[in-house]
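Here the complex is missing a single protein chain, while all its other protein chains stay put.
And now, subunit A:
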Amino acid sequence: MATTIQKPSASSSSTTTTTTTFPASVFRALTPAAYLHAHLTHSPPIRPSTRAPSDFRPPVLNTNSLSHSAGSAVVRTGDTAVVVGVRPEIVGVKDIPGHAEILKASQESAGEAQDDRVEKLGLVVPNVELATGCAGSQIPGTAPTRAAQRLAWRVREGLVGGGVVDVEDLEIMWDRPVIGDEESSEEEEEDGAMEMEEENKKVKTRGEVVGYFVLYVDILVISLAGTPFDSIWAATLAALRTTVLPKAVYDPELEMVVCSPLKEEARRLNVKGMPIACTFRVFEPSRFKGLKDEKKTWLLADPDEMEEELCSEEISAVVDCSNAKLGTQIRKLEKTGGWVMGAEEMEQVIESSEKRWAEWNGLLEEL
C-alpha cells in the first residue's frame, strides 16, 4: 500500500492539533487494532486484505498431485496452503486386541446406533504438521505445538464422529467356507448367519471380517496465514474423495491379505455427505486502548493472521447442505473467547456459511 493514513496525534492537552503522517505499514506495526478499526469504519467497510467483512478468501483446489498416496489434495485459500495425503495400510483382525467383542457390540447395536468401529479401532489416523517457517511463530526443531495438536484432534472428531467414512468401506471380507453344521455351531458367529444357514443348508461360505484398511491422513500446512482449519478440512475431504483403495482379498494359504495390483479392480472410497468448515472472528475495538468508546463490533469471515491476533472471539461451524430433505445441517458449532455473538447473530453466521458451502461444493462435488 503506497497510500498514507493520517492519524491525529495523541497530545490532546496542547491546543494546536498537529498531524503526523506515516506509511500504512508503520501504522499497522504500531497499533494493529486502530489500523484494522480505521479500515472497517470506511464506507463500505473494508479489511486490510481488501476483502469485505463477510468475504472468504477464494479457494484453489488441486487433487491427486502426490503420486505415491492413495488420494491427495492441495488447497490454497489466500496465503494459507495445505497438502493432504491419504495412505492406506492393512491391519489384520488378529492384530487387533479385543476385536471380536467390538465387532459383536457393533453388530448388536446395528440400526440403533451409529457403527463406531472407525473410532474404536482407530481406522482413520489424522496427523497435522505445521511446517517450519510456515508462519513466524513456527520455529524449527520443536515438538508439535498445541495448535497443531488441536487441529489434528478436530480433524479426527470430524472424520470419526461425523460419520464421514463408513466402516463397511474399510472392511476386508473373506468368504470362509463352512464345512458341515457341527463346526459352524462350535464357532462363535452372529445370529443372523445362523438363521441363514438353517434356511438354506446349501450355503457353503460365510462372510467374515479378516482385516481393515487403516487410513493415515497426513496433513502438512506449508503456509499459514490464518484460519488453518477451514483449509485443512476441505483438503482432507478432497483427498478422501479421491482416495482409491485396491481390491484386497484374504489368501487362506498364505494366511494374509493380499492386494490386487489391477487398477480396474480398485474402488473409490465412499465419503458420506459434504461437511464444510467455516471460521469467523469477532473484532471488538473496545478491548483496545484508545478505542474504548467504540461500541460497534464486526464479524470477520475467514480471518487472516493479523485479524486472528486481534480478535479473541472465534466461531467455527461445520455445515452440510448436501441433503436437500433436511436442508442445512449444522454438524459442529464452536464458539469461544467472547460474548458478542448471541443466538440472533448466529443466523448471520450460518447464512454466510451456507454461501461458503456452495462455493466449496462446486469444487468438491466433481471429484
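To be clear about the criterion, a contact is a pair of C-beta atoms (placed from the backbone, for glycine too) under 8 Å apart; a residue touches a chain by one contact, two chains touch by 3 or more; residues count from 1.
Note that in this section contacts and distances are computed from a predicted model.
Visitor: Unshown chain, UniProt name, "Actin-related protein 2/3 complex subunit 3", "Ubiquitin-conjugating enzyme E2 Z", "cAMP-dependent protein kinase" or "Exoribonuclease phosphorolytic domain-containing protein"?
Guide: The chain we cannot see is, by its UniProt record, "Exoribonuclease phosphorolytic domain-containing protein".
Visitor: Just to verify: which one of A:D115, A:E171, A:D218 or A:E314 makes contact with the chain not shown?
Guide: In the complete complex, the chain left out is touched by residue A:E314.
Visitor: In the whole complex, not just what's shown, which of A:P140, A:P177, A:P261 or A:G327 touches the removed chain?
Guide: Once the missing chain is taken into account, the touching residue is A:G327.
Visitor: Based on the whole complex, identify which of A:A131, A:I350 or A:L363 touches the chain you can't see.
Guide: A:I350
Visitor: Touch as defined at the start, partner being the missing chain; which of A:D79, A:E119 or A:D166 qualifies?
Guide: A:E119
Visitor: What residue numbers in subunit A mark contact with the hidden partner chain?
Guide: Touch set of subunit A with respect to the missing chain: 119, 146-147, 149-150, 152-154, 156-157, 161, 312-314, 320, 326-339, 341-344, 346-347, 350.
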